[in-house]
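Of the protein chains in this complex, one is absent; all others appear in place.
On to chain A.
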């Protein structure tokens, strides 16, 4: 009977369909979502009206956002496309946010309180030019108007509906308009620019109708360099192209008069090349040289006077008019770990309206931008608040000498992510502050029990929900049994490294990398990627894990590389290296030394391989595997894939035993007139595969071709590499290759005629799934290729397998030329993709699901069973039993399988999957502008109790059962006794 009931239970549970969605009250238990806006380019305050004070910001990631000035929270946010660069923002009429974007061709107005778009107008013009946005109080035909200069045309646009009221073209070929100025209180506009880099031109234009009132020009002997700085409404300051002569040009009433002052006259020491800083403070402008920032005042007719010379990194804000005719501006200077914020009136350099010193985290770097805003204190004096943008792209609000709030907006531009384990829980490690005492634990469980028995009041339910969301268990700083708690280490474009806790997404530490800091020897450092350098588990548990950050000085591929090693527990950069060679590729090798440091091979632009770490032990390990290490490079510009083996020590002049020459082994040259490489995909290095056999219907077996040296390459016709729809189906094709990267053997090649990129691909185990556009069907398609090893297929003798007399597990070489067969199938798919990934579990037993980053910035889980090339329209009974789904022409999108549920990961870039220690569970981290993290169990959590399992109920049930047994035992004893007495 016990067997029967067990079997019954087994079949009952196994017949349940996996439910992949979650309940409303489970949102936020395992997942977290963070929203960012990126590095702020321009900010406009809106504090005049009563109500919520806010700041409108445009960022380098093309976002328009309004933030709450009290807390820094986002009120609303719009992500413009990657090509829709914001040129300028402003607030008009106190209720519209005006944005000029896409090189000045799109002007939009957004409703300030809720972010809805009010109007949009497109502005076109005769030629490409600088885009300038100017809001005025001008009233033209009863409408408040905006003046926009873009694409060589001056437009006056109505604020109310975006209608163009008048336009004026500036078609002169060489004219470069620099400024559009409206002197206060006047009804004309100056358009100031250079023609042919040596002519200074002013146009005076009637603001009411766009009529040209006056045009003046004057020639200058030298050439102008780009920027001009507005000194007053009728005076500008400019530098010549040598950066040594300052010009002040005034054009009062259309008469141009200019003054030339050599920079060396103002400064004693020769400053070198100077650049003018864009600012709008009346009477003062600033130039920046290599060593210093110099503030110069214009006195009277073109006379210049140096007011201050600062040697620190100094940032100046735009002018802010605080009262009638009075302007103020802010200066931010660094002094040690403090920053000094000074607000000065424009007319008087020596007096300060405000001087504050604020302690600033060193890890934020220098101040890059400052925006100020004023408010009236209770004693009618002026108070100032400043919004500063730091080197790490973070945004801070300073007020009254303190940081009111800060936003880590550097996380909006993550380059690469890796993970690290947390410290092991030891007796010495104090985690007491997050531990609960027994009473609280019991109280929590009683509450939970009440919830289960439907006895809870609404307050109790709220308390339960709060308890579940704020569970201290998930945010502890120690390792857990299930491997859910980890550190996500993210490298941002600003060169800062962040460690995020997977439990609640908080920043555990952040570190601005010194090696990626601008310096004399490394002018344009950029971070490239992150690798796990040391992952101690067995021998070196007392060591901290560390990550390797690879960077390079400059954008070109032959720029010198930089490496730094960062402790992942503390964030300390314990080693930083300036390489003497460039970094073209970083290859983590599958070997570790005795301290569990992973060996890495860095390939430079000259195809020399450099081994790291540079220790004798590493070289010993490497020497023993020397002949088995290969590398390949994919040259996507020329369509050449080349494979290399390592030869001998470098033949260069310096004896470096860690440097090796490469020898070309093979090359695949794709015909450049018909194929262009657009995508490659490889298997993840850390992917575990449980078995090499795939069982198919009727007890048959197929052997997977599992090789980590498999490369997927997708090429398209060069004509078809543009946008979808730019070519006809006849002249467009997509060719996919599966290549063994050791021998260069093409294992499989397939052509999709009439198809086109972009291609997104993921390779895992023995299959590859890729997504492309089918021009003939006008739909997106996804294809799967599975590759099987036919040369193992005759291992079918049961007795040989029983006694282990087979060679299925003996090491294989790529040179053994396995005979492979492939199976493939294509399906239609509704969405276009931004990213694709596959779930990853620790042993690879759990079935796989594809994680698809849709165009709507959500992450959709799709069972791999839908992409099985063995699907057919009418599967046999045996195939059905095996779990083969009848073939349909398109892949289903199940709304419940969006793992981001109702959230969006704006600007989704990539999806990273990490295996937890629990076999059923994958940790999924999706990043773009936003961050999203969740746990995902592709086949449900079959190996653990669910989070809402009621231990209290179980305990009570057990106690009740024991009591019942005891009572019935006593009763039966008594009855037996009575029976005997009878």
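Heads up, the rule we're going with is that a residue touches a chain if its C-beta (ideal position, glycine included) is under 8 Å from a C-beta of that chain, and two chains touch if they have at least 3 such contacts; residues count from 1.
Simple rule for what comes next: contacts and distances are computed from a predicted model.
Look at the chain that isn't drawn here: its UniProt entry, checked against "ER membrane protein complex subunit 4", "Proteasome subunit alpha type", "Dehydrogenase E1 component domain-containing protein" or "Mevalonate kinase", names it "ER membrane protein complex subunit 4".
Touching the missing chain, out of A:586, A:867 or A:911, is residue A:586. Looking at A:199, A:529 or A:721, the residue that reaches the missing chain in the full complex is A:529.
Set against the missing chain, the residues A:211, A:440, A:797 or A:976 yield one that touches it, A:797. Among A:253, A:521, A:699 or A:946, only A:699 touches the chain left out of the display.
The hidden chain makes contact, of the residues A:543, A:636 or A:943, with A:636. Touch with the chain that is not drawn comes from one residue among A:144, A:233, A:544 or A:814, which is A:814.
In the full complex, the hidden chain is touched by chain A at residues 3-4, 7-8, 11, 528-529, 550, 552, 557, 583-590, 601, 603, 605, 625, 628-636, 643, 680, 682, 689-693, 695, 699-701, 703-704, 706-709, 711, 741-742, 795-798, 801-802, 808-815, 877, 881.
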